[in-house]
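See below for the structure under consideration.
Complex shown without one protein chain; remaining protein chains in place.
As written, the chains take the letters A and B, and residue 1 is the first residue of each chain.
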Amino acid sequence: MSKIWSFHGGIHPPENKQQSLQRPLEALPLPSRLVLPLQQHIGAPASPLVKVGDRVLKGQPIAEPTGFVSAYLHAPTSGTVVDLVDHSVPHPSGMTAPCVVIEPDGEERWIELQGVDDYRSLEKHELAERIRHAGIAGMGGAGFPTEIKLHLSDDHIINTLIINGVECEPYITADDMLMRERADEIIGGIEIAAHLLTPTHVLMGIEDNKPEAARAMTEAARRSRIDIEVVVVPTKYPSGGERQLVKLLTGVEVPSGKIPADIGIVVQNVGTLAAVYNAVHFGKPLISRITTITGEAASRPGNREVLIGTPISDLLAHAGVDPNRLTRLVMGGPMMGYALGNANVPLIKTSNCIIAGAADEFPPAPPAQNCIRCGACEQVCPAELLPQQLHWFAKGREYDKALNFNLLDCIECGACSYVCPSNIPLVQYYRHAKGEIRREQAEQRKAEQARIRFEARNERLEREKTEKEARRKARAEAAAKAQAAKKDDAVTSAPKADPEAALKAAKTAAAVARTKLKKAEKALQIARDSGESDLAALEAEVSAQQQKVAASEAALKAAESTAPAKTPDIKELKLAAATARTKVTKTEKALADAEAKALPSAEKLRSSLATLRSKADAAQHALAAAEQSARPAAPAEATAAATADLKQLKSNAAILRTKLKKARKAIEAGDSSAELAQQVTELEPQLASAEQALAAAQAQQPPHTGPDLKALKSAVAIARTKVKKAQKALDEAGDNDDLRAELAQLQQQAAAADAALEAAQQATESP
Amino acid sequence: MALMRLSSPHVHRPGKTGDVMKQVIAAALPGLATLVWYFGWGPLINAVFAVTLALLFEAVILKLRRRPLGFYLGDFSAALTGLLLALALPPYLPWWTTTVGVFVAIVIAKQLYGGLGQNPFNPAMIGYALLLISFPVEMTRWAGPQEVTGAQLSFVDALAVIFAGQGLPDAVTMATPLETFKHKGALTADELWAQSAQLLAGLHAWQAVNLAFLLGGIYLLLRRIITWHIPGALLFTLFMVSGFFYGADPSNHGSPLFHLSTGAIMLGAFFIATDPVTAATSNKGKLVFGASIGLLIYIIRTWGNYPDAVAFSVLLMNLAAPFLDYYTRPRTYGHKQPQKGIKR
Partner (left out) sequence: MESILIAIIALGCIALVFGAILGFASVKFKVEGNPIVDQIDALLPQTQCGQCSYPGCRPYAEAIANGEAINKCPPGGQSTIDALADLLDVEAIPLDAEHGQEQPKTVAFIREAECIGCTKCIQACPVDAILGAAKQMHTVIASECTGCDLCVEPCPVDCIDMLPIEPTLANWNWPSPSSSEHIIATDRGRGNAGSAA
């Protein structure tokens, strides 16, 4: 017999275990519906593998883990998946969670099970994988996926495996019953766990209020091939708490914030190990468990073997629970379990007990009195906390102080609330405070994240701005350099690298030179007229400029000759043609003017007009020729050009419209000057023609390009929103004629947009 | 069916704060009976009067604070405060003095701080200390044991003395043994007690009273209403310190037995110092708390101005209780070191 240590505090509440031990273990009849929450374990919820209508076999996986800490879920019987819904689940909040609902067909057809007889021949990770595929999660209450605890990484060396058969909570006898009935399965599970973890000691703790279970386990342990020590510990709540049990059996404490594996200890519940045994030897997944049903409202209390997913109402009916006496339905034990709001929730992998409590058994908590600092809570706290101090801090929302008083080491065992003479719901204070602390920490993390993102964004914007600035500068510099280079080039001529660029540069240079010359000449003229003195200087300047012009023109010519013969650029040609035409029209106008006024310049104009006309003709020809040659080669370009034209037309029309609107607005605003009126009259026909052109162009558009549905949609959406906003404004402003008119207009627009969209949609759908 | 959704635990140990207070009151009754036995009706009248006043003041303040009366009066804390104050008062104190004491205890020392659980100082001792300082004449006019003085006051006489302002007959008055001891002058302790049988009989009366309170205290310990730490440390310290000085100079210092059996020592050790609201809470803190009170009692009794010192010692240590809690936090499970201080 190994030494038993002790832990601080603890209480001895009435055990009430005998009630549920009077009847042997029974199996619950197959329920008419099974509700399987996707999360019955700690970690990420499983993701379903079945859909509504699927037929499933008993033991078939219906959901798979979605992360490292997650678990498989299996069909507890054969039947049909009838629903995948949010169903109320066993949780203190009474909220719903996604569940798979199965309607059993009553045939109980198993999938093919593959057990292994000699698990020692398997690789450890294969063995762990088998346990994982059986969906086993800690059945003592927490529901931590078991294979993670059994297949630890290399940095955890396990020296002690502790099997938890303590079951210290009052009322619960599920583990007691399991140990009495299936001791060999538990031993088999322990052997598998010991094989996986290779501990030097295997200790099993059982409270001394379960002598029969302890006898059965000792017996079975003697038959085992490994050395399992069954330690009977004194009955005290909460000896079954993981940390308390570790202290009790080994004398060491699990450091705060760490897990037992960090000090080389793994604790497993007896039910979990029995499930591991069945999973490995027979390939049976975890689809049922032993649950205690007890409480004063139950006329047939006892332990039942239930399928996971069985509604609690079925269990209550089987145990003969009188609904008129039932006032509190507790899942788990009376010390740490939570009260359920209704019986329409399923039993899950961690449901070890259901207490159907009557009013005199669980009277409503009396109102809390003031804390008199009696220290009873401190005497019983198994974590050696100062519960009353924590209570003050939690009540006063001083969470940092509560943290400093180690609130997070509280295991919520309820011993302090149990003894409190003032009936203060201490545990609820701690639970609330812990939740608030978690929320605050999450918020703080989020705020920190937001701050980082905000700063990153600001940095990005700043960077973009500077980059833009840098690019602009670079462009300006490049331009300046090019200018300088051109100047040089103009003198030295001989373009080297890019003949085309050189040509362009040369052209610009020539143009610049010409302008400068013109300016110089003008200055000279002015100077002459006004009789300035420094005529000489100006003249020299002019001659210098003339020379430069000559040089640049020579350079230009040279460049032109060196530039490769290129395909005529249609755009350029178009431009040239257009310019030529404009010039012609302008000159024509000027000529008409001059002729009307009989000016002497008419003659001159006439001759220039002639040259211009010929030039325009030439340009037109060239364009025509170029277009002819380009068209067969690049029809796509043409259509592109066409769409581009369409766009151009659209924007023209839009601009005109805006102008018109502005002018009208100005007039409305009271500026009734003749100028504006004229502008309006001018703009109106222009707009009309632009719109006509647009319409024509649109008509010409090849049908396949079609109306832009997206654009239309967004137009419709915008129009609608405008209508909405206007409506709102109208609502707020009350009766307002202007607004109403505007609204009507907007509504019309929206309707038009809608119609257009519909038409477009039809058009696109019909072919 | 209407099911309750409440946080665990769903079971609760029987016994409420009111029950605790009732037990303490019950444990104090043997002491009261002994006082009545030796000093006549005065202590009983005082006690009933003080308890009634305490409940009255508490009710008025609760009314002003708009708290439910039945709920808060039902915790019996006010009644206990009144009783403890009355047990400490001289047997035939004029009614107005008692009234002032109870008023200060309930209204100022307790309710103005926020009621039960919020007061930093023991209310009864605040009331007692205030009376002792303000009305030293009334507060030191003790009656002698009836068998010693031979003058028995009838119940009506006692009422007249307390409520009608009839002076206490000189025949009835007698200094307490502690007072006598303090003013013994050049006599040694043995000589003092050998001086007269009356003094010795007075001493024995007080020893009987303390024995009664000790019995009540043991009852509280057995019922686990108090822990042994505070009274144990207090009595042990007083015993050791008085033993040291008695051993060094038996003629001038009282024996440990004398110190442990006179004055309000047992009342203080088991009923006053153990008031959980104003005492240190951790076991280590309680030990220091009790030991310090024991030491202070000896110091003040021997070298101070007042013959007894329970009230002042308890109040002084009430002042230090938060400090003691601050430095005697237990080591939480899984932690290497107990944490100290409030902020990180």
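Observations, loosely collected:
One rule holds for everything that comes next: a residue touches a chain if its C-beta (ideal position, glycine included) is under 8 Å from a C-beta of that chain, and two chains touch if they have at least 3 such contacts.
In this text the structure is predicted, and so the values were computed from the model without any measurement.
Touch with the chain omitted from the figure is made, among A:12, A:222, A:451 or A:522, by A:451. Listed residues A:18, A:198, A:658 or A:714: the one in touch with the omitted chain is A:714.
For the chain left out of this panel, the touching residue among A:229, A:436, A:539 or A:617 is A:436.
Touching the omitted chain from chain A are residues 39, 89, 91-93, 95, 97, 365-369, 394-395, 424-425, 428-429, 431-432, 435-436, 438-439, 442-443, 446-451, 453-458, 460, 710, 713-714, 717-718, 720-721, 724.
Here is the rule we use: only the chains that are shown with their structure count from here on.
As a whole-number value, the distance joining the C-alpha centres of chain A and chain B reads 66 Å.
Those residues of chain A whose C-beta lies close enough to touch chain B in the complex are 7-8, 11, 13-14, 92, 94, 170, 243, 247, 253-258, 323-324, 326-330, 332, 334-342, 355, 357, 362, 364-367, 369-375, 378-379, 382-386, 388-389, 400-401, 403-406, 409, 412, 414, 417-419, 421-423, 425, 427-428, 431. Of all residues in chain B, only 1-13, 15-20, 71, 75, 77, 115-118, 227, 276-277, 279, 281-282, 325, 329-336, 339, 341-344 touch chain A in the complex they form.
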